[in-house]
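Every protein chain but one is kept in place in this view of the complex.
Here is chain A:
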Amino acid sequence: MQFMLLFSRQGKLRLQKWYVPQADKEKKKITRELVQTVLARKPKMCSFLEWRDLKVVYKRYASLYFCCAIEDQDNELITLEIIHRYVELLDKYFGSVCELDIIFNFEKAYFILDEFLLGGEAQETSKKNVLKAIEQADLLQESETTFASSCVKLIL
């Protein structure tokens, strides 16, 4: 996979992950072009685009578009399922996810993505394992906060 973009119906970028290095200028250009093309497409149209020399697979979930660029040899349908699996993961993690969750907690969305896809390849396809990894890291956060707050109390 070359990159993944999440953007809203209004064309606002919500998340971007580039697996192949691109210059900032190029990133902006690609994003702008792609957002325009995808938003212009009608719901009944197919989820695949041939765009420049890449294949783009996109899917809309409520107000969010998930959009992946893959290479010529890659399987379009499985990419669609990667998107779906990611949505499932987000949904499970946030408990029925919505766009606002992703806007305000985008770093979490990134963490989940990093556990699921690494370097552009599916890293862990078992939903349970991905969530386990995330929870572990999060647990740490909570214990740390409680520890910190108890410290504060002690000092006071």
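Quick note on the criterion: a residue touches a chain if its C-beta (ideal position, glycine included) is under 8 Å from a C-beta of that chain, and two chains touch if they have at least 3 such contacts; residues count from 1.
Here is the rule we go by: contacts and distances are computed from a predicted model.
A chain of the complex is left out here; the name its UniProt entry carries, from "Aspartate aminotransferase", "AP-4 complex subunit epsilon-1 C-terminal domain-containing protein", "Auxin-responsive protein" or "snRNA-activating protein complex subunit 1 isoform X2", is "AP-4 complex subunit epsilon-1 C-terminal domain-containing protein".
Contacts to the hidden chain, counted on chain A, fall at residues 13-17, 19, 21-24, 28, 41-42, 44-53, 61-64, 73, 75-78, 80-81, 84-85, 87-88, 91, 94, 96-107, 110-111, 114, 118-119, 121-129, 133, 136-137, 140-141, 144.
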